[in-house]
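Supplied in structure tokens, the structure appears directly below.
Apart from one protein chain that is not included, each protein chain of the complex appears where it belongs.
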Amino acid sequence: ITLLSQKLRGSLLLSEAVANLQITKNSINLKQLSDASKNYLDALALVEIETGEVIIDLSAQYNRRHALLSVESRLISDDISGKKELLLFDGVKLNSHLHYRIDASHKVTIIEDTQRLDINNLFVGIPIQALTVDAQLNAGQPIVHHFKARLLGGRLDLDDFKLIAPSQTILNLSGISLPEVIKYSAYPEIESKAIVDGMLPLKLTEAGIEINDGIIFARAPGGYIKVPENTVIKAMGRGNPAFSFTMQLLSNFQFDTMQGRIGYTDDGESDLDIEIKGISPTVSGTQPVNFNYSHKENILKLLQSLRFNEQLVRDIKERY
Amino acid sequence: IELPDAKELGLIGEQTNGLLGVVESSVEVETLVKEINLRRLAKYSQIAEKNGMTLDQVSLLAGEKTIKKTAAGQYIQNASGQWVVK
Partner (left out) sequence: CTPRVELAMPSEPITINLNVKIDHEIRVKVDKELDDLFDDESGLF
């Protein structure tokens, strides 16, 4: 297939009863494939593959008399790496095994359908590691049986999520480190300590993914938040006494409980309402302090600007 | 003395608040820094006015930028306020 600068070796046996196509142990160099197919598939236009090879095994029999088609394919890739715009990925391993039988009335019998994707590192603005997807193509009704990944010092996972709308599942967050989250926020200089878990009802609609009434809570024994002197928040508060008092309380806020609600819309708008109960020893001794924090931000735009900043830093490092 | 040379010679550096800081003082360096900072602050407050932000906010964003743009080998102020060579 000179078009895609790939070579495929196979055998095609034709008899009046059966047609049989066999492509065994063919390997495709993904870098060449993606470079060559860029101008045909605009979806691939922004993808740059650095390394990666896929071994293909395909066998298809078509029984003319019963109009019965049997297709079996195995795709195994080694370590694919590359980027799509500013999204970086490496250590991508694909392991796909598919065996379908399709009869004259196009009814599909699934004999084998296991799709497994592993990604060592995926950078979307924040680094995501050890991502694993176990899924089935399921004859056009794809479903993710298990998805898990490590990020922000903790883990995220979900099960049984159909990829055709409408569908829903529960996104579980566990062991997320508050300082890691704040490191990627607009106020990275804020110091903190807490481990956060969460359960986020995820809904897939025609428009995309949304979260309604997700709950997050800090693990016992809670933690602390310390807003240092020279931050932008303090700058915003100058000349507003109530605000300055809040900042004083938050300069060393020790809390034992933190719980909140999370909303997320398909265009990326996130909405967080958190109740934190603790004390601010240096300012108000052991008097209980209830801190209600609400946060609105577009997460997709945040990740985009984080990717942009990361690229800027990389450019500068390369140039100097 | 010109701004780029003063930076190259390590006499001044970029601070986190978007302003220049003196690393090795001299009358000439002090006046250069004062003059540049005045012009920068005028620009920052213009931008802050236009976008409904505070001067400090714009200065901090400017600081992020100037520090990132600073060439390796020149001085920048680190998170705890000390001069370090990038």
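Chains: A and B, in written order; residue numbering restarts at 1 for each.
The rule we apply is simple: contacts are C-beta pairs under 8 Å (C-beta built on N, C-alpha and C of every residue); 3 or more make two chains touch, one makes a residue touch a chain.
The structure displayed is predicted, hence computed values, not measured ones.
Participant: Which residue, A:15, A:39, A:105 or A:287, contacts the hidden chain when the whole complex is considered?
Facilitator: Checking the options A:15, A:39, A:105 or A:287, the one contacting the hidden chain is A:287.
Participant: Residues of chain B in contact with the chain that isn't shown?
Facilitator: 2-3, 36, 39-40, 43, 47, 50-53, 58, 61-62, 65-66, 69
Participant: Touching the absent chain: which residues on chain A qualify?
Facilitator: 186, 233, 245-246, 249-250, 277, 284, 286-298, 301-302, 304-305
Keep in mind that, in the parts below, only the chains that are shown with their structure count from here on.
Participant: So, what's the distance in Å between the C-alpha centres of chain B and chain A?
Facilitator: Taking the average C-alpha coordinate of chain A and of chain B, the gap between them is 38 Å.
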